[in-house]
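Below is one structure, written out as structure tokens; comments come after it.
Missing here is one protein chain; the remaining ones are kept as they sit in the complex.
Naming follows writing order (A and B), and every chain is counted from residue 1.
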Amino acid sequence: MTVLSLHPDRLFAAEPQQRDIARRLYAEIKDLPIISPHGHTDPRWFADNQNWDNATSLFLLPDHYVFRMLYSQGISLEQLGIRRKDGSPVETDYRKIFKIFAENYHLFRGTPSRMWLDSVFHDVFGFKVALTPDTADQYYDQINAALATEAYKPRALLDRFNIEVIATTEGALNDLRHHAKLKGSGYEKRVITTFRPDDVVDADLADFASNVAKLGELTGQDTQSWAGYLQALRIRRAAFRDHGATATDHGHPTAKTADLPLKEAEALFAKCLAGTASQDETELFRGQMLTEMAGMSLEDGMTMQIHPGAHRNHNQVIFDRFGADKGADIPSPTEYVSNLKPLLQKYGNEAGLKIILFTLDETTYARELAPLAGHYPALKLGPAWWFHDSPEGMLRFRHQVTETAGFYNTVGFNDDTRAFLSIPARHDVARRIDCRFLAQLVAEHRLNEDEAHQLAHDLTYRLAKQAYQL
Amino acid sequence: MTVLSLHPDRLFAAEPQQRDIARRLYAEIKDLPIISPHGHTDPRWFADNQNWDNATSLFLLPDHYVFRMLYSQGISLEQLGIRRKDGSPVETDYRKIFKIFAENYHLFRGTPSRMWLDSVFHDVFGFKVALTPDTADQYYDQINAALATEAYKPRALLDRFNIEVIATTEGALNDLRHHAKLKGSGYEKRVITTFRPDDVVDADLADFASNVAKLGELTGQDTQSWAGYLQALRIRRAAFRDHGATATDHGHPTAKTADLPLKEAEALFAKCLAGTASQDETELFRGQMLTEMAGMSLEDGMTMQIHPGAHRNHNQVIFDRFGADKGADIPSPTEYVSNLKPLLQKYGNEAGLKIILFTLDETTYARELAPLAGHYPALKLGPAWWFHDSPEGMLRFRHQVTETAGFYNTVGFNDDTRAFLSIPARHDVARRIDCRFLAQLVAEHRLNEDEAHQLAHDLTYRLAKQAYQL
Partner (left out) sequence: MTVLSLHPDRLFAAEPQQRDIARRLYAEIKDLPIISPHGHTDPRWFADNQNWDNATSLFLLPDHYVFRMLYSQGISLEQLGIRRKDGSPVETDYRKIFKIFAENYHLFRGTPSRMWLDSVFHDVFGFKVALTPDTADQYYDQINAALATEAYKPRALLDRFNIEVIATTEGALNDLRHHAKLKGSGYEKRVITTFRPDDVVDADLADFASNVAKLGELTGQDTQSWAGYLQALRIRRAAFRDHGATATDHGHPTAKTADLPLKEAEALFAKCLAGTASQDETELFRGQMLTEMAGMSLEDGMTMQIHPGAHRNHNQVIFDRFGADKGADIPSPTEYVSNLKPLLQKYGNEAGLKIILFTLDETTYARELAPLAGHYPALKLGPAWWFHDSPEGMLRFRHQVTETAGFYNTVGFNDDTRAFLSIPARHDVARRIDCRFLAQLVAEHRLNEDEAHQLAHDLTYRLAKQAYQL
């Protein structure tokens, strides 16, 4: 059996001077509370505080990082127990699925998933032997046994993980019932929501018109009119704030923004509602709505996050059979300089506004994003995102962004995950990589070590709280 | 005279821990047989097994990496003995040309050509002094003397180089006479062909229609009809397989694919044949043909290679005077996500299909290619190609691809060369860089050393055999 151990120096540069400095920096920030201002955990977990079922449904079924890799090597989603839309039978033997995963665990060598999973196995469940086909059953049983205990209930883990605050993400039409249930539990300030209005601003969605109608019902506004629609959004934003939200999130295909005259915006909205808008027009409408949302953020103080550049559901066969979020979203080239200009013309000089930009297109780090954030008071840069939420990705981010944007136009780490158990591991990777980067600057005499200590604290804790107003 | 020596640790990181690990990994794979599944050596060499002529015509005249650099510094192609289309006189004194090369050898400092050439000089010809103007004559004479011996005949070198299998590349209309001659020689399974149909699918070529007509003659099919044309391609693919081919290769300007209804495909083909197709239409036709070829690969099991993104013959003056492949092909930005979608919609979920993607646009590694290959069962990623077939290029490939695609969606190394003598050196560079990359992961505790040993073997040998079915 292969030993599973997590080396205390993992992810630090091998070169001894840098490693020593990184160790010193890391020692001072490794135990800081976790700030998780953007993610996709299920608020029901914290509201109901029920035990999780089993290893497979906790680790594998919701983790598109994991099953996309298995799928890429010829293992069908049915074999992995992913539910089909048409109700056709899929594998339901969770032990068997876990075994398939164990048999293919070598596929994850060199990937962040491997690092996160090993951390969970070691730190959360106490394994000292590696996951292999031989140990699959032992793993499955031991994890399931642990999950059935008090110590592994969601709120217990929230404490054990030292999570000071975690934000979930809900659509504009969500009734926020789980967050409502948290009120008075003592957890309402630790588990907060985020306002994600994509469903009611993306007119490419089949149910856009009905979503807008529901928005009207929910808020008592006439959402068939442009003014009523905007007012309804304001009301929903307030409702989210009432459940702790300090931020909004916008997942658009591109970074396009627009600033249309009122009449044109009204006419465009009407076309979108009527379902007669062209693709260019729905894109324009999304762009207009980013600018509207920035305006509302200026009014109500919510931090605005823009996550553009994913070509969603690239694999039509998989989408038709299994639905969204099945590992088939693919990044696309993303342009920011022209696309953001209308919004920035209007609001970019507002020092009181906080807009956090993310990207899946790393070519924009040094070329577009760092120069933009290094000038406009309203802009900050979110951390390396999604496919780039990885040791190499984070290093590329710091190496390419820092010289032009500095550290203080960035906002700390986001785990952006629905894999709750991996949150400490993900933050730990970010902390280690930040310390490694700082250690390199110190070792090359580009930064003093006392400054690096202060920066390590800022990048781990203070900047996230400040950017998200936590 | 300057000493020529190849340091045993060359290309490994200088940092001692990483270097030690890299040495251990490299020691176990350095002597593995060479798998060369994609390249451009001349099959006549192996069929006829004649001695080569001289150093200049072997090293310089066919190597566009070499003369493009000399040309960029003001040395004319005529001075370098490159034949003109119009038959105007060019330098024919091969010793003099070799001398020019020696006088300008410093231009190659820091380039892979320098590394490959020094390896050939040292390992293949036994030089212990560096190539300089002073040693040019000695080099020229000693190389020519060696080339005249039995030990330097192509088949002898194939053995000495420990090449288990090497694939050449032939156009769809090639009569494969050299491969036919190899039958029964004992070499027919070591020297195989690859099916490259660009000449009969690229309607931008002046001789497209006549090529399609020849395709008809060669196969007895009516290639004026869409069905007959497709059937003729099937027949040629079978002929290539009969000469060992396990793969096809497609060198298109872009990665565009299409999946047209039958009637539209027929009409488009007719337009292309008639020479009335617009540039958009010939591009669409090439895109349609990629999808057709993927379909045929699914039928006949051939691995499909897509090599897009070269702007061929960018320098019209050079093309008019000297023809193609004169160092004037320049990479262009290449988009994969939208362009490949039609093909992937149709065949991307086929686990039995093997499509290997290459790129000259490194921005697509982390943004598009790794995410695509990390999801679609049919896709794998080819190694760093052409301008990126270099130590830095290979490192960028591994650093940018591995975290999302893993190692097992890649296919080992291709030398892609017509410079036969440099093949061991090129594979050695790839082996060293892979070991260096793995050593970094081990030294940073991101991978166990026993896993790294297994991966080094896979990347050097097993994955290439598997991907190309060798």
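Everything that follows uses one rule, which is that a contact is a pair of C-beta atoms (placed from the backbone, for glycine too) under 8 Å apart; a residue touches a chain by one contact, two chains touch by 3 or more.
What you see is a predicted model, and the numbers here were worked out from it, not measured in a lab.
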Q.
Can you tell me which of A:I35, A:L182, A:M304 or A:A443 touches the chain that was removed from the display?
A. A:A443
(Q) From the list B:M69, B:I82, B:M293 or B:L340, pick the residue that touches the absent chain. (A) B:M69
(Q) Looking at the full complex, which residue from A:R44, A:H375 or A:R462 touches the chain that isn't shown here? (A) A:H375
**Q.** Touch with the omitted chain, as defined above, among A:L176, A:A384, A:L455 or A:L470
**A.** A:L455
Q) In the complete complex, which positions of chain A touch the hidden chain? A) 15, 17-18, 335, 337-338, 341, 344-345, 348-349, 351, 363, 366-368, 370-377, 379, 399-400, 402-409, 440-441, 443-448, 450-451, 455
(Q) On chain B, where is the contact patch with the chain that was removed from view? (A) 2, 6-7, 9-15, 68-69, 71-74, 106-112, 115, 311, 314-318, 327-333, 360-363, 387-388, 390-393
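Keep this in mind: only the chains that are shown with their structure count from here on.
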**Q.** Superposing rotation of chain A relative to chain B, computed on C-alpha atoms, to nearest 5°
**A.** 120
Q.
How many angstrom lie between the centres of chain A and chain B, each centre taken as the mean Cα position?
A. 40
